[in-house]
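Pasting in a structure now, in structure tokens, and then I'll have a few things to ask.
A single protein chain has been omitted; all remaining protein chains appear in their positions.
A and B are the chain letters, set down in written order, and residue numbers restart from 1 in every chain.
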Amino acid sequence: MSAVAAQPVYERPDLWAPRLVHVLDVREEIAPDANTRRVVTLSLERGDLDYRPGQFLQVNVFGGGEVPISISSPPGLPGALYLTVRHSGALSGMLTGMRPGAIVGIRGPCGNGFSLDEHRGRDLLFVAGGIGLAPLRGLLWQVLLERGDFGRVTLLHGARCPGELLYPWQHAEWEAQGVEVLLSADRGDGCWEHQEHPPRCVGLITALFERAGIAPDRTSVFLCGPPIMIELGGRELMQKFGVPARRCMTTLERHMKCGVGKCGHCVVVDRYVCVDGPVFRYDELLALERIESPW
Amino acid sequence: MVAVSEFAGTMATTACPFCGTGCSVLLEDAAAYPLVSDPVGRGALCLRGWSAGELLHSPLRVTHTMVRSRGDPLRPASAEATLLSVADRITAIRERHGGGSVGILASARITYEESRLLRDLARCIGTPHLDSFQRLGCGPSACASLASIEKAEHILVVGADLAARHPQVARRVLEAHERGASVRFLGSRCAQHASLVGGYLACLPGGEVPAALASEEDDLVLWSSDLALHGQAGPALRGFGSRRAVFLPDYVNQRGLLDAGAYPRPDGWSAWEMLMRAAAGELKALLVFADDPFEFFPALAARAFAALELVVVTDAVATRTTHAADVVLPGALLAEKGGTLIGVDGRPRTIEPVASASDSVGEGKVARRLLELLDGSCTELPGAAAFVLGPDGPAPDAPTARFPVIAALDTSTLWNEHALVRATVTARREAWGFSADFPSGFVGLGAADAMTLKVRTGGMVRIESDAGSLALPARVDPHIQDGTVGIPMSCWERAGSALGALALDPCLRIPVFRPRAVRVGRA
Partner (left out) sequence: MVESRWWMEADALDRVLDELARSQTLIAPVRLGAEVVFRPVARAADVCRDYVNALVPPKRFFLPTPERLLRYHFADGQPVLDRDEAEAQPITLFGVRSCDVAGLTQLTAFFSGETVGQRHTADGPFLRRRERTTILSVVCQKPGDTCMCVCCGGGPALESGFDWQLTELAKGWLVEVGSVRGRELAGHFAAELQPARDDAVREKAARVHTVVEEFHRHSALRVQTMAAGRMVSQGRLSPPFWAELGERCVECGGCAFVCPTCSCFNVADVPAMGEGDVALAAGLEPAAPGGPTAPPRTGAFERVRLRDNCVLAGFVRQAGGVYPRASCGERCRTRFFHKLSWQCVQRAGALGCTGCGRCTVVCLGGIGIDRVSAMMTRELVAAKEADA
């Protein structure tokens, strides 16, 4: 080996050029009203894009810019990508206004994604707060495509009000494939709380933990939602229900501009959420908390 | 946005086009840098200065002349043909209604020579109405210089939050403190750096001048337009006139405006008065040079522009004002001009053009051409006067039992909607945070008051005076003094009208937000 610094040959895929794809379909998931913003699911041409559940795409809204959106369909589903988008700012507003036939760009897949292998044979508990179900749905759906590899699968989904619960139209399909679905809403609407099925309660999502019947030695938890829910929900699962922190997987959300670990916007302590995450183990986040709150 | 060929660009020094402190920037392509050898900047710039290069190729550059006939959108046109047409129309309006039916809005963003040309243009048209909305609080004042800060032993900063509007001055003040000078901040709002000097001397909005005068020991007073915007220009100019005082101008050539004579004559209308008279049909034509009346007075400007027969706007960047004009001519950025600017010290400095990003005609060329075209009937108006201070402005409210809180402008928000800031990416993003987080405006609430009212940032509050009320989302701000609320300058007109705070200060003839006694509750 020469002592001289050889001129390195850098791999050079074009990091910045997006792939142009058509919007195939736009489905309204949550209609906007005084208290909630619009949420839609866009289905995009997938082509040969390969990805893992939990990864995201840098979606190019031409004329506006890029916005990171998790993929909420499983890798095992050919032909289309589903992205669930909430109108929360200028760019997501433009995206939720797209029509079928429009062209957007995608760069990616970005991020580390969930790895399913280390959870095979275990019980899986999905805890999704609000729009946090969007990235988890891709994972849940992939698990159902490989249902035999996993034990009990439970989904706890909570939102501020019943109207903000996501994908209610898929509950029956999931239950038919052996998922136990439990719902919560911070406040009821006078009607939702009186329905029987799926089982539900009015209150915080943490109120469902008891009902979920968690076996801490063989359960992996996937936790996704507003930062405060991740922080408090995760702690309760660990302290009250004995789930080891390293068996609790969660995702962090940060403002992103590049999705490839360069621009620095998504930095938390020494991590880049877009490449070291967005999926993190809870114990990893607890270690970061000493320097900066990751929530 | 990007220079076309690598290394072809020059690197040269020009003036930072933003505030009146007077830093220089080194410009290379579309990037600005500070100069170590700049005695004002001393190797540093604020974010606005660092963003100055982004202006050259901004999407909001006005790149060609545009004209419209009423009701139609603006269409491109030839500059020369347009100027001929404008000269004709001014002549016609002048013949029908007299020279005093034409007004000129000048700018603190243009050079001293250009301001002189506008004064000449005003004389030529025969109008006494020449002023600028950027003459926010600058009055004729003998003053000390930036260098005085370096030698002062007792510094009093009155009303101004240096961090937001004059960071270069903040640096010098902090350094003075480090070397053992006594530094005190006095005002109705907690200046950002106050905690570093042990706190601030709190007073009510509008009460800064008497409080400052009561303190005898300072050998240097720093003040800015905040006092004037509360209606206290008269007391401030008189009160600090006998002391060593530095007025910190807000805009790059704000002092130059005064020195060039671009201010209203005794029989002329000030900027705000011009718009009021235009809305009332008494002003028929308005020539605007690098000024944006829609920035602080959108409703009045809209009414005025709708009533005016002719609005001609020359600017380097598109604004709501250019959007509402009949004629838009491309102005030039300071980097594209040569001329003189007068900074905080009163000393002129000369700049040379270092860039030419756009085929701009430029404010100076427009003024010169119009002078040529109108020259036939140039008249010297009688009694060219120096700027005369008028009587003191309206007194601020004191809190009452019924209205125990004082509402006043939060002048730290000065730059949020500024035309040049809006044309950049970086400075705009930092100012834009407020607009994006609070698209319909906000009111700044002190921490303890917010807690008492049980209001968090985003929660709606109602502010009510004896004249009216309005509801705004709250923004809890630890720098707002409890017992006061801060109105961002973007809401100056709306809140000022609703609360009966909008007034003209006859001293400097600028619009002010008279601090008003209000009560605040959850909406």
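In this text, a residue touches a chain if its C-beta (ideal position, glycine included) is under 8 Å from a C-beta of that chain, and two chains touch if they have at least 3 such contacts.
Quick caveat: nothing in here was measured; it's all calculated off a predicted structure.
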item: Omitted chain - touching chains that are shown; value: A, B
item: Of B:C16, B:A170, B:L300 or B:V461, the one touching the omitted chain in the full complex; value: B:A170
item: Touching residue (missing chain; options A:A31, A:A172 or A:I291); value: A:I291
item: Option from A:L24, A:L49, A:A80 or A:M94 whose C-beta touches the chain left out; value: A:M94
item: Contact with the hidden chain (one of B:G433, B:G468 or B:G521); value: B:G433
item: Residue of B:R422, B:R494 or B:R516 in touch with the missing chain, whole complex considered; value: B:R422
item: Positions on chain B contacted by the hidden chain, ascending; value: 1-2, 6-7, 11-13, 26, 28-31, 33-37, 42-47, 49-50, 54, 57-64, 163-164, 167-168, 170-171, 174-175, 178, 192-193, 195-196, 318-320, 322-323, 357-358, 422-426, 428-430, 432-433, 435-437, 439-440, 458
item: Absent chain, residues of chain A that touch it; value: 3-8, 10-18, 20, 61-66, 88-94, 97-98, 102-103, 105, 253-255, 257-258, 260-265, 267-270, 272, 275-276, 290-293
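Everything that follows uses one rule, which is that only the chains that are shown with their structure count from here on.
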item: Length of the line joining the C-alpha centres of chain A and chain B, rounded to whole Å; value: 47
